[in-house]
Structures are given as C-alpha cells and as structure tokens.
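For this depiction, one protein chain was excluded, whereas all remaining protein chains were kept in their positions.
We just call them A and B in the order they show up, numbering each chain from 1.
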Amino acid sequence: MFKAVINDTKSWKSSIDAIASLIDEGTLQIEKEGLKLRAMDPSQIALVDFELPAKGFESYKVDNPTSIGVDFAELSKITKRARAEDKIELSLEESRLKINFRSGTTRSFSIGILESSSTPPREPKIEFTAEVKLGSNTIKEALKDAELVSNHVALKAGEGFSIKADGDTGSVDINFEKDQILGINVKKEVKEARSVFSLEYLNNILSAADATSIVIIKLKTDSPLRAEYAIGEGRVVYYLAPRIENV
Amino acid sequence: MFKAVINDTKSWKSSIDAIASLIDEGTLQIEKEGLKLRAMDPSQIALVDFELPAKGFESYKVDNPTSIGVDFAELSKITKRARAEDKIELSLEESRLKINFRSGTTRSFSIGILESSSTPPREPKIEFTAEVKLGSNTIKEALKDAELVSNHVALKAGEGFSIKADGDTGSVDINFEKDQILGINVKKEVKEARSVFSLEYLNNILSAADATSIVIIKLKTDSPLRAEYAIGEGRVVYYLAPRIENV
Partner (left out) sequence: MFKAVINDTKSWKSSIDAIASLIDEGTLQIEKEGLKLRAMDPSQIALVDFELPAKGFESYKVDNPTSIGVDFAELSKITKRARAEDKIELSLEESRLKINFRSGTTRSFSIGILESSSTPPREPKIEFTAEVKLGSNTIKEALKDAELVSNHVALKAGEGFSIKADGDTGSVDINFEKDQILGINVKKEVKEARSVFSLEYLNNILSAADATSIVIIKLKTDSPLRAEYAIGEGRVVYYLAPRIENV
C-alpha cells in the first residue's frame, strides 16, 4: 500500500520535469523515507539522481517499500495538467499508478506500471577539484549566448568561472563577474578545472531549476560534471560525461 | 439588396469561427429575420446550425431573401482582421460579398460568392434522454485532460456527469463536482445516457464558445450529441455523431 498527497504542486511539477528532461522511462523507488530515482539517460551520457523525502509531502504512507517502472514522459504530460489549487494524490492500484487531482472536481488519471528494469546505476565516485555556485538563470543565460555559435561549451573554474564556445561562425566567451559567483573553491594542487560538455544536455539538466535556484557545479578536468540543485524539499543531482573534442 | 452593419465585432468573429471550425464552404441564408446557416461538415460526422437574428445587427436590411455560397475559411481570415473599434458592414455587390471595416480609414474586403449548393440538411430528430448544462471552460479543460491519453471520450450523464478516456498509455476519469454542473436532467425511464465522441470534433464545436458561455449538451446512449450555446444575440447548435468503438 502506497499513498502520498502533494500540496506543493509547483515543486512536484518541477521534480517530474527534472527527471523527464533526461529519461523517458525509469524505476521509481518508493521507500519509507521518500521517493528516489537514479537512472542513466538512454544514450548513457548523463545520470539523474533524484530524491524527495517523505517530509516533502502533505502525507506519505508506504507499507511495503517497492520499485515501479514509470513512463516519465507520460507522467510529465499528466502532471502538467495540475493546477496551482489542486492537491495531487499518488497511489498504486491494480498494477497502475493512479494520480488524482483534487480541488472540487476530482480528475483521476492512471498510467500502467512498466516492468521494473535492473538495479539502478551506482553514483559515480569522482574526486572533483573545483566547485562553483551560481544562480540557475545566470548559467542558463550564458548557455543561450553560447548556443549562437556551437553545440558544446567549455566550463572552466580557476581564478574565476567562465563559459566559452567556439564555432564556425563565431566565438563566445563569458567571464562571470565576482558578484554573480555565489561561491567558488578550486583545490590548491590544480590551477584550474576545465571540461567540455554538450549544450543540449546542460540545457536539459537545468531546465527544471526555477529562476531562484542555486546550482552547485563540481568539475574536474576532462571528467564528468556534477550539478545539484534543490526542488522544494527534494533535490536532484546530475552527472554529465565530458565531450572528448576540444573547444 | 442586402446591407447589414455589425457593431458587436467580438460576437461576429466568434460566430464566423463557430461555423468555420466545422465547415469550409456553406450556404448562408440571408432572410428577413436574420442570417442562417445549416451545413454538414465535409466528413458528414457533424452538423452546424447557426442563427443570428436581425436584432443582433446595428442595422439590417434585406429586400429579397437569398442564399449565397460562402468560403467560410476565407471569411474567417478576413473577419480576424477586424479591430474592436471597427464597425463591420456586409453587402452584396456584383456577385461578391463585400465586407467593410470602418473606424476612420475604411478597409474594404470582398470575396467571391460560390455556387450555392443543394438545400441545407434537415435538423436531426432525436429523443434525447439527458440534458446537462456546463460552463464552456469546464468542458474544455476536461477535454484537454482527456487528450493526454486518447483521441475520443465517453460522455456520461446519470447521477452526475462525467468525461472518461482510455488509451494505451493511461486513462482519465473526470467526475464533475455538483457545483460545476449548472443543470442536469436525465429521463426516469433510463438510468443514464452515454456515448463516445471524437475529441477533435468536440474541441472544434466548443472552440468559438467564450469563457463565460454556458453550453447545453443533450445526450442519448449511442446517439448523436447536441450542443448549443449563445454567441451575442445569435446561437449555434451542433450535432455530432457518436463513435462506434467502445472507450
């Protein structure tokens, strides 16, 4: 038996979007402590690790922890139909995930549960050499600038933090002002950390971060990036593999 | 001689949209009492029956009642160009329908009159067993929910009123709250009336209803639906054949 009620509709929408931005299908772990999901995107370039603790729900009840395969593309479409005033009820019923929106009229949705795939991937262990904190909009805007000339960007943390892109038609170089860097920490033994990433993936990873979110980015030269931000009471972590090509 | 002046530009736009949502070409009857149109959509699944009485115009003058074939797709495009402050003048001139927009500068449009097709279809005679009144937005929102999973929906009037859709990926079930049902009447000899309809057609039928319109829906199990709403001083009635498939 599983039953959960959500009243922070906005954060729930963002949470589902944060997952659906990267994967279509995934295994949602329904545990006593809350909901969890860890999955690779279909092309194995990025990993999403999502957690929403029980305290993030208005009410949350699980008798037997379980894992269910969910089509997040479908769940996202349904979730988008929730209105700000709706309470969202989640439950399992006859091998279906039931989603009720209640605010006067009850609107009942249900989607089939997919066969649960294999065990979730492990979280990569990387000794990052740099960490930067930035407002999500600050990064998003810089990525839009970079998109003008290329489909990949170099992220570099050293004395400051910069995003750089080079393409056939032009080049873009953004050196963030100190005011905009909310925190930066580069290990003494390295001068800088720099890697190149796909712009499309970076955009997907940040798409569910709202305007006021703070994003923590961890870097190590030519290694995957780790990006983390909070969504309501929950939090989402992404790992993204670097591109081999130089920018 | 025919000359009519419209000052309720918004309602006129909605009226033309109400027709154009279902048919491209149709025969407009210009009668002493007002304008009328009754036509089947090209695939013969739905019928639109429109009436705008003479009192719905600022001035309305017809010497000899006539019928003209009109390309409503074209007329709709022209009508969309009217501004709120425009008075719209309709007249017939040398086998063309002339549409003038006047508010300072006069903008004159004209479209050719098509060969008038055969006599208009008869209004179907159905002994409906249920009638429901709802705000147009209430229905439109429910249809958007249903669209997530299917291209057809079941409408059921019994103890209450519900809209239900089932698809490969999920199912949707909306039971309208009593507050949202502005009126419901089901004949005693039947327990309920239930039929399945195309979502695309239902959306087209409601597209010209503005947010505050009240829609009267009549149902009979496995029979066509009748939907009616007012547009300014006019009114539009639609009949829509049910789908045979079960939902």
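By our rule, a residue touches a chain if its C-beta (ideal position, glycine included) is under 8 Å from a C-beta of that chain, and two chains touch if they have at least 3 such contacts.
Fair warning: this is a prediction, and the values are worked out from it, not measured in the lab.
K.L.:
Pick from A:E85, A:E177 or A:D222: which residue touches the chain that isn't shown?
P.N.:
Per the contact definition at the top, the residue touching the missing chain is A:E177.
K.L.:
For the chain that's not shown, point to the residue among B:A54, B:I111 or B:V190 touching it.
P.N.:
From the options B:A54, B:I111 or B:V190, the contact with the absent chain belongs to B:I111.
K.L.:
For chain A, which residues reach the chain that was dropped from this view?
P.N.:
142, 144-145, 148-149, 169-177, 179-180
K.L.:
I need the residue numbers on chain B that touch the omitted chain, in ascending order.
P.N.:
Touch set of chain B with respect to the missing chain: 71, 74, 77-78, 81, 104-112.
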